[in-house]
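All protein chains but one are shown in place.
And now, chain A:
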Amino acid sequence: MSNFKKHIVLKTENLSVGYQQKKQDKVVAKNINVSIEKGKFVALLGKNGVGKSTLLRTLSKVQKPISGSVYINKKKLSTYTNQELATLLSLVLTERLPVSQLTVFELIALGRQPYTNWIDTLSEKDIEKIHWAIQLTEIEHLKDRRFYELSDGQLQRVLIARALAQDTEIIILDEPTAHLDIHHTFKVFSLLKNLVETTGKTIVISTHEVNLAIQLADEFILLSDDDTVYNGTSEELINQDAFSTLFPKELISFNKNLQQFIINKI
């Protein structure tokens, strides 16, 4: 019943994700029924190869679902055109950018493409939004640099700024802290947490930083080892014993009192 009060921005129904192949579809994850509330910081957890990236790619229409459906603002994802979706959902992916001479400012400005005219002229509002995104991500000092000169941590913030400039309700990030040290990892997490609180955007990230996510994320989607999909707050997931299904128990285990994963004595 509490669903009535919530504003659900993203919802899946019996979703199966994977790759369509000629003989037989390769299903990576199935029976995914999750709903994501507006203005939440959601962490998608799961061990390597369990289908986190595939799920995010399906949620963002980069690839088609095997079966089931995705709804954004109660409308089926497949009925959105790329152009419509571009004003609702923006992406930060793990893939490397092709080497070009784009400056940081130009790269962020590309986020305004859904709003610009046919020849890509930036209006005053576009420039305002770009500067707003640059300010929030604290990268003023980088804006005239070429993007390939940046460190991984700097580039990640630039890519987040690009997604912000796109001015969408939902931002999906695939492993935004993959190559970062602990300092920069924390910096990205706190930036995203702040963005959710100050802008009211919904942010979904996939991550392997489980301990950090438990402390900072509002809600979780957990793809467990045994194909069960958990969805809820950290307390709900702890009550369901969900975190301990994340990894085989020989090496690390979840400590409920500390609410952290710890290494077992070897």
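General remarks:
Assume contacts are C-beta pairs under 8 Å (C-beta built on N, C-alpha and C of every residue); 3 or more make two chains touch, one makes a residue touch a chain; residues count from 1.
The rule we apply is simple: contacts and distances are computed from a predicted model.
Candidate names were "Sigma-70 family RNA polymerase sigma factor", "Cytochrome b", "Aspartyl/glutamyl-tRNA(Asn/Gln) amidotransferase subunit C" or "Iron complex transport system permease protein", and the UniProt protein name of the unshown chain is "Iron complex transport system permease protein".
Touch with the chain that is not drawn comes from one residue among A:16, A:58, A:137 or A:166, which is A:166.
Of the listed positions A:35, A:116, A:199 or A:253, the one in contact with the omitted chain in the full complex is A:116.
Listed for chain A, the residues touching the missing chain in the whole complex are 60-62, 81-87, 89-91, 93, 95, 97-102, 106-107, 110-111, 113-114, 116, 118-120, 166.
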